[in-house]
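Moving on, here comes chain A:
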Amino acid sequence: MVNLTLIIALPLLMAFTMPIFKMLNSKLPKFIALLTTAFNLIVLSSNFTEIMAAPLILELGGWQAPFAINLYVGPLALVAAFLINGSAFILSIYNLSQDYQFDDKFYLLFLMITAGASGMVMTGDLFNLFVFIEITSIAAYSLTTFAGGSSYEASFKYLIIGGVGSVFLLLGIGFTYSAVGSLNLAEIAASAGLINPLLLQITALLFLIGIGIEAELFPLNFWVPDIYTEAPTAVSGIMSGAVSAAGIYALARIFFTLFPAQQFFNYLLVIGVITLIMGELIAYQQENIKRMLAYSSLAQMGLIVTVISLGTEAAVKAGLFQLINHSILKVLLFISAGVLISAAGSKKIKDLAGLGTKKPTAAFGFTIAAMGILGVPFLNGFISKFMIISSSLNADQFLITFLILAAALIEIAYYLKVVQKLYFEDLEIEVKNTAVITVPVILLTLLIIGLGVYPQLIAEPLEKAAAEILNNSRYIMTVLGGI
Partner candidate 1 sequence: MIDLIYKIGHFLLITVFATALGLLFMGIARKIIARIQKRYGPPVYQPYLDVLKLFGKDAITHGFIFDFGAVMALGGVIATLFFIPLGSWQLYSMEGTVLLVIYLLAVASLGMAMGTVGSGNPQASIGISRALTQMLGYELPFLVILFSLIFRYQTSSIWGLMQAQAGSFLNWNLFAYPMMALVAFVVLIGMMGKKPFDAMIAPSEIGSGPVVESGGKYLGMLLLQKSITIIIELALYVNLFLGGADNIFSFSFKMLIVWILATMFGSLFPRFRIEDGVKFFWKWPLGIAILQALYIII
Partner candidate 2 sequence: MLNFLEEWSFFGGSILLIFIGLYGVLSRKNMIKILISLGLMDTGVNLLLVALGYVEAANAPIINSVNPSNAAAFVDPIPQALVLTSIVIGTAVLALGLALVMKIYDKYSTLNISEIRGLKW
C-alpha cells in the first residue's frame, strides 16, 4: 500500500519547510507536527496486514536490495515504528498546549527525532543505521537545550558520550565492511560465519558499546538521568518512549542477526541485570521526580535487555510486550509529571504533596501509569510481568527471576511514595495553572486498560516479531532472495 519510506521522507520535508511555515503563521508548526505524526500512523496501519504476511523490502533509489540501502520492515520493525510514531503523536497532542521559545525549531527537531528513530528501526543497512543514530542524537542534544538552565551541561555531557560512541560505531562499521565487503545487514549476516572469531569478537564489542549508549546499558547510560531531568517534558517523553525503544531494536537487530553467538548474549544478560538493579536502587533515592522517572526507565530498559537476551522465543515476546508497555506508561508518566511540576513549580517530590485534588487528571494519569508499571491485574503491566517471569523461569534462570522480582519490589516502593504524596497528604503550596492534558491522559489510559484486559489485540504481531528476529537465516533469505 502506501510506501513506507514516506514515514521518513515526509517528516524530512516538513522539517525543511518548518521555517517557512513559521513565517506564514506562528501557530502553524504545532499543527504540522501533529498532522505529520498522524499521517505516519495512518501509513503504518495501512501496511499492517501486508507486513504481517511477509516482511517488506523497500529499495531506496531503485537499486537491487543487497547492493544499496534498503529498508527492511518486518513485524518487529512495524511494532517498533508504531510505538515510536504513536508516542510522538501523543506527545505532539500534549505539545499543543505547550509553547516553546523557538517553536519552529523545536517542532523541526521533534519531527526529526521521530523520523530518526523510525529510520533506525526500519533500515537494513549498517551505515544508514549509524546516520540515523547520529540524527537522533544530534536532535536530542539540541532538544534538551530548550529547557535552558543546566540543560546545556546535560546536553554537552551527552554530546561527549555520543561522540565517543559514534567513534566506536564507525570503527565497528569499518571492520565489518573491510572483512565482508558490504554494508547490507543480510549480506554481512550471510558471511558472518566466516569471519575470524577474534575479529568477530572485537567488532561485536565495538557495536555493543556504540549502540549500548543508545540502548541505555549499564556503564554507558549515565547521560540518561541528566538528559531526562533537564530536557522539557515532551522531549524526555519522546526519548524514553521512542528513542530508547529504537536503541533496543538496533541492539537486538545487530546481535540477533549479525553476531548470534551465545557469548555476547551472556554479556548482555549480565549488563542488563546490573542496569536493572542499579537503576531501581538509585531511583529509590531520588527526590527529583523526573530524575526518578529517568532512573526507572533506565532500569526498565535493563529489564527488557535481560529478558530479550535470554534468547528463547517466549522471552523475546515477553521483552517486546514489556517494551510496548514501558513506552506507553513512560509517556503517560512524563506527561503527568510535567503538568504536576509546572503546577507545583518545583521538581522535588515533597513539593508535589496533595496535588491529587487540585490536578485530578494529571494525578490520575500518574497513578494509573504507576499502577500499570507495578503490575496491578487488569492493567497491561501485569501481563508482561507474568510473561517475563514465566519465560525466565522457563529458561530456568532462577537467580535472574529473583532479581527481576526484587527490582520490581523496589520499583513498587518508590512509585508508591509518590502516589501517596499526591493523594493522601494535604496541600501546602498554591497551585499555578497548567496545561490541560485530558486528551493524552484519556487516550493512554484507554490503551493501558485495553491492553491489560484484552492483550490478544497485539498477540499476533508480537508472535511474528519474536519469530522473525530470532532466526536470522530467514532475514537473509528474504533480503538476498533474488541472488
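Please note the rule applied: contacts are C-beta pairs under 8 Å (C-beta built on N, C-alpha and C of every residue); 3 or more make two chains touch, one makes a residue touch a chain; residues count from 1.
The set was built so that all candidates are chains of the complex that A comes from, given by their letters.
Note that this is a predicted model, so its numbers are computed, not measured.
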| item | value |
| --- | --- |
| Touching candidate - 1 or 2 - for chain A as found in this complex | 2 |
| Candidate 2-touching residues of chain A, taken from the complex the two chains share | 127, 130-131, 134, 138, 141-142, 145, 150, 152-157, 159-160, 162-164, 166-167, 170-171, 173-174, 177-178, 183, 225-226, 229-230, 286, 288, 291 |
